[in-house]
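Before we start, here is the structure in question, set down as structure tokens.
Just one protein chain is left out here, and the rest sit where they should.
On to subunit A.
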Amino acid sequence: MPIVVNLDEILVRRQMKSKELAEIIGITTANLSILKSGKAKAIRFTTLEAICKALNCQPSDILKYVE
């Protein structure tokens, strides 16, 4: 898929672990792993909102379009 989830990079920048983020946004680490690996088919606005809130960033920082 040409949409890439850039979570790893932001997590490193924010010095936050995946497990912590999963706890804050209220999803399982397994689901967060699916999201990070690009296997996810879709992302809910509520999840996106929670991630942006937890990492203090914009959706464009997480999602990138690569041709």
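The rule is simple: a residue touches a chain if its C-beta (ideal position, glycine included) is under 8 Å from a C-beta of that chain, and two chains touch if they have at least 3 such contacts; residues count from 1.
Note that contacts and distances are computed from a predicted model.
Colleague: Of the options "Putative membrane protein", "Glutamate synthase", "ABC-type spermidine/putrescine transport system permease subunit I" or "Purine-binding chemotaxis protein CheW", which is the UniProt protein name for the chain that has been left out of view?
Modeller: The record names the chain that does not appear here as "Putative membrane protein".
Colleague: Footprint of the hidden chain on subunit A, which residues?
Modeller: The missing chain touches subunit A at positions 27, 31-32, 34-35, 39-44, 47.
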